[in-house]
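What follows is a short report on a single structure.
Removed: one protein chain of the complex. Kept in place: all other protein chains.
Moving on, here comes chain A:
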Amino acid sequence: MVSVINTVDTSHEDMIHDAQMDYYGTRLATCSSDRSVKIFDVRNGGQILIADLRGHEGPVWQVAWAHPMYGNILASCSYDRKVIIWKEENGTWEKTHEHTGHDSSVNSVCWAPHDYGLILACGSSDGAISLLTYTGEGQWDVKKINNAHTIGCNAVSWAPAVVPGSLIDQPSGQKPNYIKKFASGGCDNLIKLWKEEEDGQWKEEQKLEAHSDWVRDVAWAPSIGLPTSTIASCSQDGRVFVWTCDDASSNTWSPKLLHKFNDVVWHVSWSITANILAVSGGDNKVTLWKESVDGQWVCISDVNKGQGSVSASVTEGQQNEQ
C-alpha cells in the first residue's frame, strides 16, 4: 500500500527538518540544520541536485513552494529569524527577498491559495505571525499579528480558497469575494483561526482549545467541494485532533480525537483529496489515517512497516544486515 519509489540522498550535513514536493510532484525541496536548502529534480525516480541554497544563518525549519503560476518560487524560514524567498531565474535559483521582521525563530511558512495573489504567512517563536504580500516591483507588504501565540507560533496553514459549499467555479475576470482565513498553532496550546477583515486587518476569529501542550502543527484540509471545513492538529501532548465545521456561518468547530500517541506528534499532512492524513510522530513513526464510513478515524498504514518501508526505528543490528 505504501511503497518507496525513490530514495533521495540529500547529503545534508545535519538533521533534515522538512521535505516538500512542488505542485507537480517533480521537484523536492529539503532544508536542514546545516543551514542549507536543497532542491532536487526527482522525476522518474531519479535525483538531480538543482540548487543548494545558502543564505540562512541558522537551522532551516520549513520550506514552501508557491503556486507555479507565479514562477518557481520557494520560501524558507529559519532559526536565524529570517524568511527567505528564493526564485528560479533562467535556470538559476537565487534569493529574491529576505524578510527580517521577526525577533525570534521563524518556525513555519505557508503560501496562501494562489487565488489571493502571492501571500506568505510566517509563524515565529516571538509569538507573532507576519503576512507578506507581493505588491509588485519587488515590494512586499508586511502585516504583522503580534502576540498571536505567546512564546511562539509553531505552524500556519491556510484555508482553501474555495468557499465551502460552492461547487461552481467563480467566474473569471473579477476578484471574487474570497474570505481569507488561516489557522495557526502555538506554544499556548491553542489553535487560532484568523480572518481578514474588510479593512485588510487580520482578526482572531476563533480559538480552538483541546490540546494540553504545545500545538506542533495544524493542517487545513484541501477543499473537495463539500460544505465541511476540516483542520487537523497535533501536539506535544501526543494527541491528534480532527476539527470540523459543518456550518460556516455559525463557525462552530468540533474536535474529534484521532489518536493519542505516546510521544510528541510533530507533523500532520492531508492528501490532496483530503481523505488521508499522514501523522508524523516523535517515535519516528509515520502513520496514515482514514475516516471510516461511521466517522471513526482508522489507521490504515504504518509507513514504517509498509513494504520497502522507510528505514525507521529498526534496531541498529538490523540496519547493518540490510
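We take it that a contact is a pair of C-beta atoms (placed from the backbone, for glycine too) under 8 Å apart; a residue touches a chain by one contact, two chains touch by 3 or more; residues count from 1.
Here is the rule we go by: contacts and distances are computed from a predicted model.
Engineer: Just go with whichever of "AP-1 complex subunit gamma", "Nuclear pore complex protein Nup85", "UDP-arabinopyranose mutase" or "Protein transport protein Sec31A" UniProt uses as the name of the absent chain.
Structural biologist: For the chain missing from the view, the UniProt record says "Protein transport protein Sec31A".
Engineer: Among A:Glu137, A:Glu198 or A:Asp294, choose the residue that contacts the chain missing from this document, as touch is defined above.
Structural biologist: The missing chain is touched by A:Glu137.
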